[in-house]
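What follows is a set of notes on a single structure, which appears directly below.
The other protein chains are all here in position, but one chain of the complex has been omitted.
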Amino acid sequence: MTESTETFKDVPCTFCGCLCDDIDVQVEEGRIVKITNGCAISKERFLGHMENRCPWPSVKGEKVSLQEAIERVVEIIASSKRLLIYGLSSTENDAQREAYKLAELAHAVVDNTTSVCHGPTILGAQESGKAGASLAEVRHRSDLVLYWGANPAAAHPRHIPRYVRQPGEYIQDPKEERKIWLVDIRATTTSRMVDRFIRIEPGTDLDVLLTLRALIRGHTLDASEVGCVSISELEEMATAMKSAKYGVLFFGLGLTQTRGRHRNVDAAIRLIQDLNAYTKWTMMPMRGHYNVSGAHKTSTWVTGYPYAVDFARGYPRFQPGEYTAVDMLARGEADALLNIASDPVAHFPRAAVAHLMRIPVINIDPKINMTSTAAEVNIPAAIAGIECDGAATRMDGLPLYLKKIVEPPEGVIPDRDILRMIHDSLQKVMKK
Amino acid sequence: MSGGSVRVLLTSGRTLGQGRAMEKGKMTDDYQKAVAVCELDTASMESLGIKNGDPITIQTEHGQTVVWAKHNKNLEPGVAFVPAGPYFNLLLGSYTQSTGMPGFKSLSASITSTPDASILSLVDLSASYKEVRE
Partner (left out) sequence: MTAQLVLKNGVVFDPANGIDGEVMDICVSDGKIVEKVSGKAKVIDLKHCAVMPGGVDPHSHILGSKLGIARLISPESNRHHPYPATRNTRSGVAGIIPSSFATGYLYSAMGYTTVIEPALPAVKALGAWEEIDDIPGLDIGLLPMFGNSMITYRYIQDDDISGLAAYIAWTMKKVGGMGVKVVNPGGTYAWAYGGNVCGLQDPVPQWDVTPRKIMTSLAEAVAALGLPHPLHLHPNNLGRPGNVETTMQQLDALKRAKIKGKDRRAVHLAHMSFDCLGVVEDGMAKWKDVASGGLTFAEYYNKNKHFTVDLGQITFGASMTMTGDGPFQYSLYLMSGGKAKWSNIPVDVELPGGAGIVPFTFEPKSPANSVQWAGPLEFALSVKDVWRLVMSTDHPNGGPFLKYPLVISWLMSRKQRDIWLEMVHKNARERSTLPEIEREYTLNEIAITTRAAPAKILGLEKTKGHLGVGADADITVYGFNPEKTELAKRPDLILKYFTQAKLTFKGGQQISKKGIVGKQIPSRVLSVHPELNDDLSARIDMELEEMMDKWFSHSFSNYPVPMRYRQHLEIPKVIDSTAIRA
């Protein structure tokens, strides 16, 4: 490598569901030295990509070769009865597809982080459908943007600056002609950025959504307040929503993770559908990890189902609550875990983690994470969008090609190749 | 006035600091500092007689955790916030209503000032699971 400086333009960032693809990355002698346009988290992701890496494959903490690690992985899988494959949202589509292929061979369950992110959104859509949105259309047309149970300033930092507070073809002044509201249970940085903040009582999202739906349909309600919001304020909101020319609801985990789960989203879906009788409204889930949308998308075309898929019978079956990772672990049903590109030890409830600690765990990740400490086998992977290419899906369904900017560390290969090697080795073992 | 406890509705979620620390690395000081905190409103802080950075113990029906208090003057009394992560999850049950999704946003908790308690390191937190018999 010479002392060359190379600038890669229009690189998609692989952090959150915004998948901003206007990042310019400057590379010097094979190292990323500067990025332009990304948010603070994006900067950390690119500039800090070499920090805290899983340095080499290991079994029980001992360094081994990749081949040896894979042999141990195959032993674990072959001797398990109920393998759970989980994660997949922070890696690219090809890796996800390899995971389904492996799950089919191993008659395993394969679930992705959708189950603890917008799984309830999908369940709500399975009840009622969904009038979706697209980011450019929001920029061009929306005059009322409603965030509900989301905190983009924390989780999607450029969502408002890059996608919403921008002029569009039919909205020239995004400050005056576009109003941004936030409904949440607490004040946040986002609530200080928007034009109007409506605080509701925790656990009352369903009540408030149904109330709005009733008010929009012209019903009078025998209540003075709902969710600690006065009826008169809710009536005023309903009127404003009906009078908007193009409204969009961006909703987050505040709807999916609270009391009511998918029923909250179902209510929001029906509200948006109802509003379409009066004016134009669409909705979009704020997908967290950069490729969780890709995970449910690839799972759906390959298996027919978006997450919580079981191959025990040699064909895909779908059942949240049964084949979702938290449930499979909390119930003690999984007797081995293959975790790819996620961190269940950090993000799962205690009973699920407690069981995880009792079973053999295989962890494939670029960095050392909390699950690494629990895993019997750790295999380092290349970071998609920085050290290997691939494809991912933005929160509004736009697929984007992820670029390879620099070489991965010595001996580190992409997830998809690791999974392929596991599959092929397992196949050989199973033939015997 | 110090002592006693406050009851709160505890929620969790993302923060910018937690996001950056996740990207840096999960087993780092940055990450621990980002997620082993509980944001409390002014009234609760006064009621507990604590200041920013004091250790507090949060207790729910599923478990307990010790974190640093963080004063958030914009919070309504009665709502507390712990960033998504392993400290919060020690408090969380696994009931998903058969949806796969635990109740990350709606935990009933009580908070006590425990000035002598120490916050588990990430390594110790992980190790403590191996001792749990559930």
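The first chain written gets the first letter, and so on, giving A and B; residue counts start at 1 in each chain.
Assume a contact is a pair of C-beta atoms (placed from the backbone, for glycine too) under 8 Å apart; a residue touches a chain by one contact, two chains touch by 3 or more.
Predicted model only: the values in this text are computed from it and were never measured.
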item: Displayed partners of the chain not shown (whole complex); value: A
item: Hidden-chain contact residue, picked from the options A:Arg192, A:Lys245, A:Arg331 or A:Lys428; value: A:Lys245
item: Residue among A:Arg97, A:Arg186, A:His355 or A:His423 touching the omitted chain; value: A:Arg97
item: Residue among A:Gly30, A:Gly61, A:Gly304 or A:Gly411 touching the omitted chain; value: A:Gly304
item: Residue touching the undisplayed chain, where the options are A:Val74, A:Leu249, A:Ala391 or A:Val412; value: A:Ala391
item: Touch criterion as defined above, residue of A:Gln26, A:Thr189 or A:Thr279 at the omitted chain; value: A:Thr279
item: Interface with the undisplayed chain - residues on subunit A; value: 9-10, 12, 19, 21-22, 93, 97, 101, 104, 122, 125-137, 139-141, 162-163, 166, 169-170, 245-246, 273-274, 276, 279-280, 282, 296-298, 300-306, 311, 313-318, 389, 391, 393-394, 396-401
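Everything that follows uses one rule, which is that only the chains that are shown with their structure count from here on.
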item: Centre-to-centre distance between subunit B and subunit A (centres being mean Cα positions), rounded to whole Å; value: 23
item: In the complex with subunit A, residue positions of subunit B that touch it; value: 9, 11, 13-16, 18-20, 23-28, 62-63, 74-76, 79, 81, 84-86, 89-94, 96-106, 122-123, 125-127, 129-130, 132, 134
item: Contacting residues of subunit A [partner subunit B, same complex]; value: 15-16, 40-41, 44-45, 48, 51-52, 111, 115-116, 119-120, 123, 149, 151, 153-155, 157, 185-189, 191-192, 199, 202-203, 253-254, 256-259, 261-262, 288, 307-308, 320-322, 324-327, 329-330, 343, 345-357, 367-370, 372-374
